[in-house]
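What you see is the complex with one protein chain gone and the rest in place.
Letters are used for the chains, namely A and B, taken in the order the chains are written, and counting of residues starts over at 1 for each.
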Amino acid sequence: MTTPLPKAGSVNRRGVLLGGAAVGAAVLTGMPNKLYAATPQKGGLLRVAVAQGGSSDTLDPTTFSGSQQIFIGWTLRNNLTEIGSDGALKPELAESWSSDDAQTWVFNLRKGVEFHNGKSLTADDVIASLNMHRGEDSKSGAKSLLASVESIVSEGEHAVKITLTGKNADFPFILSDYHFNICPENPDGSVDVSGTGTGGYILEEFNPGVRTRVRRNPNYWKANSAHFDEGEIILINDPTAATNALVTGAVHAIESSEYKTLALLGRRPNIQVESVPGGFHGTFAMNSAAAPFNNNDLRLAMKYAIDRQAIVDTVLKGHGVVANDHPVSPSMPYHDASIEQRAYDPDKAKFHLKKAGHDSLTMQLSVSDGLYAGATDAVTLYREHAGPSGLDIQVVREPGDGYWSDVWMKKPLFSGSWGPRPVPDMILTTAYASSADWNEGAFSNARFDELLLAARGELDEAKRGEMYGEMQRILSDEGGSIIPFFRSYVYGRNTSIAHSGQLGSDWPLDGHRAMERWWTA
Amino acid sequence: MHAVLKMVVQRVALGVLTLLVVSALVFISVEFLPGDVAEQILGQSATPETLAALRDQLGLNTPPVERYFDWLGGILQGDFGQSVISQRPITELLAQRLGNTLSLALLATLISVPLAVGLGILAALKRNTWVDRTINIGTLTAISFPEYFVAYGLILVFSVKLGWFPSISIVSGTVTFAERIHLTLLPSLTLTMIVTAHMMRMTRASIINLLALPYVEMARLKGASQRRVVVVHALPNAIAPIVNVIALNIAYMIAGVVIVEVVFVYPGLGQLLVDSVAKRDVTVVQAACLIFASAFIIFNLVADVISIVSNPRLLHRK
Partner (left out) sequence: MTRHLRKMPLTALFGFAVIFTYACVAIFAPLIAPYPETAIVGPEYMPWSDEFLLGTDSLGRDMLSRLIYAARNTLGIAIATTLIAFILGCSAALFAATMQGWVDQVISRIVDVMMSIPTLITSLLLLTIFGTSVLNLILIIALLYSTVVFRIARAVAMGIVVMDYVEAARIRGEGMFWIMFREVLPNAATPLVAEFGLRFTFVFLTVSALSFLGLGVQPPLADWGAMVRENASLITFGDLTPLLPAGAIALLTLAVNFIVDWMLHVASGLKE
């Protein structure tokens, strides 16, 4: 591994394999290095505006997809493991875990934890909550994440043994996914998905698409968290309306802001704009299994024809970093910084285009505003960058609804977006393995697949780093996706609300756990 | 009066037929939309197996025609059914939002209709003077701005700068009447600015159109004052087109206010409908469309009754 310094989010191998008590205790009891604000105090109300979701959203974790559900999920419930504000994996309902071979995992549950209805947490609740996402008839969006799970059995009342079909040293990370909320099991064996959880807040009113109200769980097991007496989660789809709500004090924090008004927003008194670097990235994916993009020279031409820095500067207003056509961001473990950054080079683009047998080429690039703020702008800029090289990219703005089912992975050239993942394996397996369901670039490379499988079970840190480095190189030079940038999460907060000074980079609003982690200043 | 009654009965029957056709059309359109409920719910995380499982669970594997008639059968028994996605009863989903939509439309109507008709009459009275021009320029300028722009402008002035009204209007079941007015005033004003020009101009144009007719000329020659000519002689005959435009605009304020709802985060029916279209939640889409269509039919019927009553020629047709 060539990264000189461990970045935020890099992980100690022993910490994963023998996670829990030791590592976790250090994080939970020790304060972050930088003392940022006074000690958290109890009381007050937090009103946050989330931006994704609708009136048909439910609290059933198998249907979770937008921020309304994710945020409420972590306000009411816990997972077995948690990605901390510092990016490290922490124990949550699992007190500790261990594995000898990265294939059989034992998770020891915290004792004395009660659900909001008074029921005690046992292994059965965990098994039922995870099994919802598995099995033939599962409709869960997280089904594929647990595809490698062979069995889940209890080992006494407070331990769960999970056996995988193959080695996966990163398995505890997977359980931190927002789908894997732990809910109580009903007496009849079904799972209670009405909102009862072990989390820091108890559901008062669930009015999806409008407002959800919660009150503090006086019996919360997690020390020094869930400080607010009450909380409200409001859905505001329109970014300008959200900005207005923040500016007028109607809400204390908003999930996302429009980049174009950020500078103006930051100048307001009482408002702090948070910018948290992370792994969220937009892609322009080419179907590399079919003409014309099955020619790697054309793919290279496309990659040289984009001015990444200009997109970061103009569309993201500097809230992001340029990317190198692979999804392993600088804030992820095993990011290989030694790979040379591909620069905007219209001449090279022209050269590769020629080599691919074209003088000029007209193509249509589909995009939707719903992918991420500025998606259409990014494509519009790309069109201008690519023109001089003979690549005529026509912008096709598709409606946001229906995009995933009818445009994404259906057209030869389209835009996509990916949220950050804590470890490379999760994104590479999901979107770049030749057999992956969501291999958006239709990328197929035997060496890559082989490395991916080997790295997943590799316990030697250095070897694993080398493998991930090679995979990043392969994707950068041959992959079917153009990845121009990693975007920071940018959101606004009223200064009457304080936090530890370190914000989770897995999701906006402090990893969507602001209700638990923040307090009234 | 008997003729009017007969017409009302006829129109109500036709209205029911219209609703039936609307429901069928909406159902067909939603079926034609790219992607189905299952694909919309799972979005990017869809796989063929999870799609199949979800479709099975939501009952999407029954043929569309059968689903439509199931739904229709339910409606005939007064059962709107339940949301395809959240499985919540539709009556429960819609009840509160319908109340919100109607109260917003009512407040906006109470402000805009008297304002528009009054301004229209005033403009007709004072036609081609500076009063007329000011009214014209004012209302036309207001209507030239997109509604979200008007809304943002009102928010800038009245909530960001002055702080008099909230920028988001989340009304819940517990708000008092005064709070409700306070919360819905900015959205109502936005709607008022959008609809006033249309109604005002139609009022003015219809009155002026009649001023040159012989019978108005006659009234004028008889020495009636300008005001009396306009209000007593011209206005009654101008009622038909005016009432028609008012009906259109009230129906618009009930059904067409999606954007105002989005900007003010107002929990009305429009947003629910757009949401449900995006999610392909066909039962909710149909229920909401039926409510909008009923509102439209009712208001138009009322407008037509008023037109007929106001014009004896139409009443006693040979």
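Convention: a residue touches a chain if its C-beta (ideal position, glycine included) is under 8 Å from a C-beta of that chain, and two chains touch if they have at least 3 such contacts.
Note that the coordinates shown come from a computational prediction; the quantities given were computed from them, not determined experimentally.
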| item | value |
| --- | --- |
| From B:Gly73, B:Pro146 or B:Pro236, residue that would touch the chain that is not displayed | B:Pro146 |
| Candidates B:Val131, B:Val258 or B:Val302 - the one touching the absent chain | B:Val258 |
| Hidden-chain contact residue, picked from the options A:Glu230, A:Asp377, A:Asp437 or A:Glu470 | A:Asp377 |
| Touch residues of chain B, complete complex, unshown partner | 14, 17-19, 21-22, 25-26, 29-30, 32-34, 127-128, 133, 136-137, 140-141, 143-149, 152-153, 155-156, 160, 197-198, 201-202, 205-206, 208-209, 211-212, 240-241, 244-245, 248, 255-256, 258-259, 262, 270, 273-274, 277, 289, 292-293, 296-297, 300, 307, 311, 313-314, 317 |
| Residue numbers in chain A that touch the chain omitted from display | 239-240, 243-244, 247, 258, 260-261, 264-265, 314-315, 368-370, 376-377, 379-381, 383-384, 395-402 |
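FYI, only the chains that are shown with their structure count from here on.
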| item | value |
| --- | --- |
| Whole-Å gap separating chain A and chain B, where each centre is the average of the chain's CA atoms | 41 |
| Partner chain A, residues of chain B touching it in the complex | 33-36, 38-50, 53-54, 56-57, 83, 85-86, 93, 148, 152, 155, 159-160, 163, 166-168, 170, 172, 262-265, 267, 271-272, 275-279, 281, 284 |
| Interfacial residue positions of chain A with respect to chain B in the complex | 54-58, 63, 65, 136-144, 207-211, 234-238, 240-241, 244-245, 247-248, 250-251, 400-402, 404-406, 408, 416, 437-438 |
